[in-house]
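Accompanying notes for the structure given below.
Coming up: chain A.
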Amino acid sequence: MSLSFACWNQAPLLPEAMTDLAADMITFSSVQKWFGQYHALADFSAEVKRGEVVVVCGPSGSGKSTLLRTVNRLEEIQGGAITFDGQDIHAKGIDLNHFRGRIGFVFQQFNLFPHLSVAQNIMLAPRRVSKVSERVARERACALLERVGLSNKVDAYPGQLSGGQQQRVAIARALAMSPPVMLFDEPTSALDPELVGEVLAVMKSLAADGMTMVCVTHEMAFAREVADRVWFMDHGRLVEIGSPEAFFSNPQTPRAQKFLTDLRVR
Partner candidate 1 sequence: MLDVLLGSWQFFLIGQYPNGPVGGLALTIALSVLGLVLSFPFSILIALARTSPMAIFRVPALVLVYAVRGIPLIMLIFWAYFVVPLIVGRAVPGFTTMVCTLVVYESVYLSDVIRAGIQALPAGQTEAARSLGLSYLRTVWYVIMPQALYNMVPGMVSQFVSIIKETSLASVISVHELTYSANQINASLLTKPLQVYLILALTYFVLCFALSSLARYLENRVTRKRNVTLVRLLEPGATAA
Partner candidate 2 sequence: MSFDLSAVVAGAYSSRLLDGLQITLWLTGVSWLLAYALGTVLAVAYMANNRIVRGMVFVYVEFHRNVPLLVLILLWYFGVFTLAPGWLASWTNGPGSEFRASAFAIGLCMAAYVAEDIRSGVRSLPVGQNEAARALGLSYLQSATWVILPQAVRIAIPLLVNRAIIFFKGSALAMTVGVAELTYVTREIENATFRTFEAYLIATGIYVAISLLIMAVGAMIEHRFAIGSR
């Protein structure tokens, strides 16, 4: 496609006012998740406040990704409840696709659609789920690409982009449905070290704009700088909650202490 629309439209990134601004955005109450015999989430309870940035950390296999994937029901749960914006997301008979559109999800492996251009990737959900017109969807895609610093890649294909660029497109794609919350599942783990910074920069600017975010990440510098709270998980349990300063300088539990020591050694 040679003709590109002008990218003038600065779309609002945050949705219109919520009904109940004081309510929690996401709550987990006694969530149980089993993979066969394996107890992936054990009696997990916590909540994410509106506008809060939560960083989830813990050793591999501790259930961080699983936790994130239960929020938009990519994984089913076997006990407890999860609410999103006051709505039980695991209830039977809800319009799941409607809620999924309102929960931005960024994958470790980007999962861009390789047969669609960058703009088409971003436009897909607005066009097919929200039935937005092609023109409006494209303008918004352009605005989002400018937001993540990729206005010159509108008509490129994912295969032509670096990993860092692909992940930024994936973030723009998730933002296209104007979700009130963004979930990041190890967004920088699949990237070469020199490409990590550009993705974290986008995430920081989102946080600065007041986006509610839950990030599973091993980037402790990012956690220190951006997080409001850190959740430390081990063996499917929430072991420790604290502010980043408290958690990093003075972890309370032996497991968290060991985890942080191992990180520094590495």
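The candidates were selected such that all candidates are chains of the complex that A comes from, given by their letters.
Just so we're on the same page, a contact is a pair of C-beta atoms (placed from the backbone, for glycine too) under 8 Å apart; a residue touches a chain by one contact, two chains touch by 3 or more; residues count from 1.
Worth saying up front: this structure is predicted, and the values here are computed from it rather than measured.
Trainee: Any copy counts here: identify which of 1 or 2 touches chain A within this complex.
Mentor: Here, the candidate touching chain A is 2.
Trainee: Any idea which chain A residues touch candidate 2 in the complex?
Mentor: 72, 74, 97-103, 105, 107, 109, 111-115, 124-125, 128-129, 157-160, 170, 173-174, 177
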